[in-house]
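Removed: one protein chain of the complex. Kept in place: all other protein chains.
Showing chain A:
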Amino acid sequence: MEALFFNVEDGFLEAMVRGYKAGILTNNNYLNLTQCETLDDLKLQLAATDYGNFLQNEPSPLATTTIADKARETLVSHFMYMRANAVKPLSTFLDFITYSYMIDNTILLITGTLHERDTNELLERCHPLGIFDGIAALCVATNVSELYNTVMVESPLAPYFEKCLSAQDLDEMNIEIIRNTLYKAYLEDFYNYCQGLGGPTAEVMGEILQFEADRRVLNITLNSLDTELSKDDRAKLFPTCGRLYPEGTMKLARADDSDQVRMALDSYPDYKQFFDLPVGSERSLEDKFFEYEVHLNKRSFTRQFQYGVFYAYLKLKEQEIRNIVWIAECIAQQQKERINSYITIF
């Protein structure tokens, strides 16, 4: 059914995103990039790709941060273009994507204020997709309820924030809890929204978001193993929309060390393999997660008439920027031997 009406409103944007996707760097491009000797070489190589002349007005010598900023700028402009041309429900879907950046920005600002950083400097570091009205006022707040009542109540994150009002003081631990509670609420909401859309969007996004949820569960578990976070509190932070829920999350909530984590994953072969790292391997668990995420996102392009491609494009492009920055850093710091640990997309 969606094949009949999808193109009426979203066909143009799907075509756009698939066109953008065709510009994602391939393995060949990366091979060329890794051969560069200086960042200027890198600029020359990137000029031959879809990035085009995005660095042409930057004076040499280039900094890696400039490359990252400019690359992110192109991505954001692509996304903004699509957002501006989208109608409901795609526009809502795209808004949902930006919420995760809002969460990150919020946490960034709160943490920064806690460490008494300069507000403007913090604002510059915020992801442009996650800017919302009054975000700057976040640094005024000193406790959670004030945070909520002053700023968050008006932001799209308000419904998620309601759930973490119990925490009182803003300290490292609480901020971490807020972040995870927000994410949990956000993921569940996003997941439910996608399921509500139905059709292939639900299938494709379901898979991606389930993995996202499971990744969070695993990360929370591993990071909280030897901390003062109680097991009950830990369980509360687990998103409930993943494949690990409910059995896996229950086991993980009770895990005391990484061996128990591994045992909890026994019945999830997909995830278990992440932990089978060969000794001395350069790849970390994080890399494995990224690889799997890239795999899922790539796969979403094989389905038509669904919104997963928009999400996937953004995530793939972010991975690409991470790759470019990694390569650029390796070149800038003369660490050529590690240059190959980027994650190939195509």
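Quick note on the criterion: a contact is a pair of C-beta atoms (placed from the backbone, for glycine too) under 8 Å apart; a residue touches a chain by one contact, two chains touch by 3 or more; residues count from 1.
Basically, contacts and distances are computed from a predicted model.
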{"item": "Listed names \"Large ribosomal subunit protein mL53\", \"V-type proton ATPase subunit a\", \"Exosome complex component CSL4 C-terminal domain-containing protein\" or \"Cell division control protein\", with the criterion being the UniProt name of the chain not displayed", "value": "\"V-type proton ATPase subunit a\""}
{"item": "Touch criterion as defined above, residue of A:Gly134, A:Pro159, A:Gly198 or A:Pro246 at the omitted chain", "value": "A:Gly134"}
{"item": "Hidden partner chain, touching residue among A:Ala22, A:Ala48 or A:Ala63", "value": "A:Ala48"}
{"item": "Touching residue (missing chain; options A:Thr92, A:Asn149 or A:Ser230)", "value": "A:Asn149"}
{"item": "Chain not shown, touching residues in chain A", "value": "32, 35-37, 40-41, 44-45, 48, 56-57, 59-60, 119, 133-134, 136-140, 146, 149-151, 153-154"}
